[in-house]
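Encoded as structure tokens, the structure appears first; notes follow it.
One protein chain is absent from this view; the other protein chains keep their places.
Labels run A, B, C and D following the written order; every chain starts at residue 1.
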Amino acid sequence: MNLQMFLLLAAALFAVGLFGALSQQAVVMVMMGLELMINAMVVAGAAFWYFVAPARPDGQVLVLVVLAAMTVEMAMGFAVTTLLFRAKDADMTDMAKDLQG
Amino acid sequence: MTAMLWLLFAVPGAVGGSLALGGRRTGRVAPAVALVTAAVVSGLAVAVAVGRPAVTVAFVAGGTFGIAVDGLAAPVVVAVAAVALLVLTFAVGDVHDGRARFAGLMLLFVAAVLLTATAATLPALLLGWEIMGATSYALIAFRWRDGERVAAGTTAFLTTRLGDLGLYLAAGAALTAGPGLSLDRLAELSAPWRHVVAAGVLAAAFGKAAQLPFSFWLSKAMLGPSPVSALLHSAAMVAMGGYLLLRLHPLLAATGWAATTAAWTGALTAVVLGVVAIGQSDLKQLLAASTAAQLGFVILGAATTGVAGGTAHLIGHAATKALLFLAAGAWLTALGTRQMEALRGAGRRYRLVGATFAVGAVGLAGVPPLALWATKDEVLAAARQQSLSLYIVALLGAVLSAGYAGKALGLLLRPLPAGRDSGYDTEEQGTRRVNRWQEAPLVALAAGAAGLELLALPPVGDAFARLTGTPGGPAPTTSEMVLSGALAAVVLVAAVVLAPRLPEPAWARGWLGLATAADRAVVRPVLGLARMVARFDDEVLDRVVTSLAPAGRRTATALAHFDDDVLDRAGTSLARIGRRTAAGVARFDDADVDGIVTRVAAGVRRLGDSARRPQTGQLHQYYAQAVVALAAAVLLLILTR
Amino acid sequence: MLSLFVFAPAGAALVLLLWRGLPDRVVRWAWVGVSAAEIAAVAALWIRYTTDGGAGIAYEVNRAWIPGAGAGYHLGVDGLSLPLLALTTVVFCACAVYSLRHGERARQFAALFLALETTCLGLFSALDLIIFFVFFDLSIVGMYAVIAGWGHGAQAARSALKFFLYTFVGSLALLVGFIGLFLAAAPHTFDMVALTRQNPLAGSGATGALVLLAIAVGLAIKTPTFPFHTWLPPAHTDAPAAGSAVLAAVLLKMGAYGFVRIAMPMLPEQWRHYAIVAVVVGVLSALYGALAALGQTSFKRMIAYTSVNHMGYIVLAVGAAGMISGGDAPARAVAVTGAVTGAVTQMVSHGLLTGALFLLAGVLLDRGGTYEMGAYGGLAADTPRFATLTAVAAFGSLGLPAFSGFIAEFQIFTGSFATVPVGAGLALPGILITAALFLWALHRLFLGPSKHALSSAADAGGAEIAAIAPLLALSVLIGIFPRLLLDIIEPAARTVVELVAR
Amino acid sequence: MRTAAFVVLAVLAVAAGITIFTVNSMARATVALAVSFVAVGAAILLIDAPYLGVITILMMLMEMGIMAVFMIMYMMNPGGLMPMSMMHNKRGAVAISVGVFLLLAAGAVFAPWPQRRGEPPADPTRALGQALMGSKMLVMMIVSAVLFATIVSALVLATGRGRYDRDTPAALTDGQQS
Partner (left out) sequence: MNEKPLALLPELLLLLGAVTALLCGSFLPRGRQSVAGWVAASALAGSLIAGAVAAAGSAETVYDHSYAIDTATSTARIVVPAATLLIIALASTRVAGDRRQSEFYVLALLASLGAVLLSGASDLLVLAVAYLLATIPLYGLAGWGRDTGGAEAALKLYLMGALAGVIMLAGISLLYAGAGVTRYDELIGGLPAAPTGVVAVGVVALLAGLLFKAGAVPMHFWVPDAVQGATTGAAALLTTVPKIGALIAAYRVLTVIPVDTGWPVLLAIVSAVTMTLGNLAAFAQSVPQRLLAYSTISQVGYLLMAVAVAASTDRALPALLAYLAGYAVTNIGAFAVVAALPHRPTLDDYRALARRQPWLTAALVICLLGLVGTPPTAVFVGKLTVFSAAWDGGMGWLVVLAVANTAASLFYYLRWLRPAFTGRSGHLVCEQDRARPATVVAVTAAAAAVALGLGAGPVVDAVGHAVIR
């Protein structure tokens, strides 16, 4: 168990999340992809704290911040989805392309 | 005294300017004002000729404005003023439309001439010189309803200005060389610049004096009113060309080649234009050609050691030729024609005019004891001193002058044939009368033409030579004078007798095609080029680059067309050059700058469209682009590290 | 005091703009009044300047503006700027008088022109590059508004846009050059006097050359010289008469003025090195402009192209001045001083004469409805005053002695000859072609048989004569008494030549 | 032992992550996400950060609940009643994410990571708490503001009616103004 292993896990999660964010049509699914990416950040942040600079709490705070970011971003995501659903009766990003060019 | 010098041209300049700008309201008083002014100017001229003032004021950077009346200028100033007074007097009775404009322009012209004559530095000279040209344009084109006359004025101005460019060059060279723009120091300039100055001066003088190859403008200028011809082409503008060389004789002498060139040009002009004059059927054209020929003698004198003779010839010619032009003008006004065939016997119909004309013509022929006989001989003597061939050519010119004078005289003094009225009124509606205003100046000028030979004969001649600052010039021997006088008399008589039968070939009537040649060699190519440039500029703006091809083709066709009727080979080669220029311009067009500008604009617009393409509105494509761009940034940083 | 002089028109413009109820008549006369007052002010400046010795910088105002960015509010007047300031006030006043009879939306028009006058006065009195640039740019904006707002013809908007874009690119190039100068100076400054003194880019190699390139391109577009002139004809064709007059008479001078004020004194080494380019461009502009003008059928376009020709002489002269070096014979220095003097004189002369010609073109359009010369002929009979004015202006413009143009061109040719005899010689035919085209134009418009349907009522009116005649009279005054002007210019020109030669 | 546990958890987390985007029902995807998070939380528990691991797991489970509600509310195919492939640009997405993974993995393995500095404190949770009340207090203050902002912002977007619409059930979208 070392830093590299954790980072590989984080990289894998990040890449899978990115794939989801890029490929999913439904907004909620895109959000899941983003959430997976944040998940990777949690892993990486914790690992950095533990394996690089465990003496100071900065890494732990970083993980907390990441979690907070995840929470608020998800909350906003749901809010936006709700709005989109109400305003356009849509839940797909592809359906929101009136504005372009 | 310097104040008088200033007034000498300030008075006619100011009066003339206000008359010219004053419009029709001043028309009624204009002749009187003009006469008074001319009289005042004459008085001033005499005064400054006696007082010899000189003044220099600061003018432009590196060049002062200097005017002075020296021995050379004094008689010329007086002559110009006197002729001007007489011509204006004649005009009172001759010019009835646009009097204010006429009088104003004439006075402006006189002011310019007087300034030219008194100029002591190049800026002052150029000032008078160019205004003289411009006013000559306005005077020749005086009857502007006729497009041909306007064109004639334009030709006169442009041709003489072409020569004037030489003066600009000369001024530049003089300023560069150092000692300044003073006329009497031009001969001291260092070597390369002196030659440039001389070349420029020659060009300017030849242009104004209607020497070869510039002579053609004088032919066209005959479309101007007769008083204008009488002033411009006797005492003033044309004469100033010769006068400039008289004044700059030291410069010509210092360069060497310039003197030779001037001498031969003068002599050849005397011969060639003499032949042309004999071939004329139009009285004023004959006189015009003879003016150029006579100025040839003046220039010959200036280029050799006959400065005094040249000056005397200039003055004598001024009186004689003014007389002849005025007489021609009187007939033109009365009978409405200038054709000598039609004017046959006109000398008998208006006897005073005829008599004075006879005096002038005989004088022009160089028959003793009239003015141009002695003055010309003095020039011939100087030529002989230079080279025998020059002398022979010049003598031929002298003989020819007797020929054309005799031709005119012979035709005009013939008995009035019956029913000749049919030839009248070809140019304008004649008045059939000659009034006192017209006659009085004729008499005065005839007196001048008869008496001015004194300037070249001892003892007055010596004094005159001293006056002009060139004593010790070669004096003609008695035998020479007798020879030339006798030759002139014989030829004159022969010409008078043979007058109706003298040939009038087309090449002579057309002044050797000089005008056509100039038109084809200079004017048309320049106009064509101008149109091409203009069209090129336009079409580039309108981004119709392609349509230049037909334009070029059209130009080429036009050029080919006139190519066909050009007789000489020069024209052919010119056309080829023109075509090549057209092709060149067309090629240049492709690489043109504004074309590039418009193309850049179009390219930017296209880029703008492609810049909008990433903004698809599709979020997943935004994502993909953003991530790829960031990955590229990472790679950039890692790889270039 | 100088600030008041510069900004008074802008103040008046603001008043006119805000006072909406003002009747047109009052507006027009107020405009004339302010312009006349400016002339009086410039006359006072002139008199005091000459009595104070007539050399160096006078009426200097130097306050901090953006010290952090090296820019100061620095104004002043010297022998180069004073003639142009005078020209500006005169031309603007002529436009004001001319507009007594012409133009719609008088209030906005007057305000715009007054504002434009401030930009011109400010530019010519600027002694700080940023102040210079500010007025340079604002003048472009103002002129754009004039062409776009009051232009005639279907293409007005397009022409205006072209003018704006083209000259704006030029101004930005200028800005880049200014920044280059700014950064080269130690301490960093935009102050012209300091930069001139420092010669900051001496021996800097490529940087100096690039800075000069940027500045020269910017000025060349404005001047305009040959390859950059294509904005000029459409802009003039579509601009209103007063706008054209100001554009040609004053705005073009900004470019030419920039050469003697900025490019030459601040980049002497580079200027000397690349002066031959200016000479070539000058000769090309002079000939190309003359030829293109000769080929025109529209009176106004023809005048526009003669501007290219006339400005070409200026570029030739400043280029020739750059061909001098420190060790030259004094005669060449004298000659080159003459060239620079001639260049500045040409700015004034061209302003007066071309301003007059453009106003006359406005009269022509007003009466006849077209600029095409083929549509007229024989006008001299019916509109003698108009014909006389045009003829006088034309003869002045073709460089006839006794007009200012001769003084300018004579000095330019003779002065340039000292360093670039071939260039001066090649440019000389320009004055012949110019003569030809003006005579031809006079022929087609005024002489020959009548082809038009204008009565004598179409002759130039009082306001128009009052606007145009003084311009011509001034030109004649300079032509006959050049020292009035040259005494001011010559010391400054000498300084410029010394600065270039160092 | 720990390493083995970590590998198991890691594989589980990644596999669950992949499952999210391969199952054809959102409900199952949600479950997979939850599994992934729990696995990650458990992995963090392995490295002496019990607080972080626990909080991760707890927050994720709560979030899953919310997400389930949302899906039932809005998603067109909540239960996976019909086979779905709601993907676009699959190939591009695969290419990009594989590329990113390779980049990150290469960095993770080959980068010369710094040496460990110091040791974890005896009670990391306590140290964290002290930091939050001390040197990193500003962070927490701002986080509270963020939460406030989130509430307001989410309410603006999500609530169909404003506070004043009880009487007039207006259209859901109120583009036109009163």
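Throughout what follows, a residue touches a chain if its C-beta (ideal position, glycine included) is under 8 Å from a C-beta of that chain, and two chains touch if they have at least 3 such contacts.
Model, not experiment: these values are computed from the prediction.
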Chains still shown that are in contact with the chain withheld from the display: A, B, C, D
Touching the absent chain in the whole complex: find that residue among D:A15, D:A68 or D:L157. D:L157
Applying the definition given at the start, please give the residues of chain B touching the unseen chain. 604-605, 607-612, 614-615, 617, 619, 622-623, 625-627, 629-630, 633-634, 636-638, 640-641
Which residues does chain A use to touch the chain missing from this display? 14, 21, 27, 30-31, 34, 37-38, 40-41, 44-45, 48, 52-53, 56, 58-59, 61-62, 65-66, 68-69, 72-73, 76-77, 79-80, 83-84, 86-88, 93, 96-101
Residues of chain C in contact with the chain that isn't shown? 64-71, 130, 133-134, 137-138, 141, 145, 148-149, 157, 161, 164-165, 168-169, 172-173, 175-176, 179-180, 182-183, 188
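The definition used in the following text is that only the chains that are shown with their structure count from here on.
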So what's the Cα centroid distance for chain A and chain B, whole Å? 94
Taking the mean of the C-alpha atoms as each chain's centre, how many Å separate chain A from chain C? 65
State, to the nearest whole Å, the distance from the C-alpha centre of chain B to the C-alpha centre of chain D. 99
Touching at least 2 other chains, the residues of chain C are none
Taking each residue of chain B in turn, which ones touch at least two of the other chains? 620, 624, 627
Provide the residue numbers of chain A that touch chain B in the complex, in ascending order. 18, 21-25, 30, 93-94, 96-101
Contact residues on chain D for chain A in the complex? 2-3, 6-7, 10, 13-14, 17-18, 20-21, 26, 29-30, 33, 36-37, 40, 43-44, 46-49, 51-53, 55-56, 59, 63, 66-67, 70-71, 73-76, 86-90, 92-94, 96-98, 100-101, 104-105, 107-109, 113-114, 116-121, 124, 127-128, 130-132, 136, 139, 143, 146-147, 150, 153-158, 160, 172-173
So, in the complex, the side of chain B touching chain A is made of residues 612, 615-620, 623-624, 627
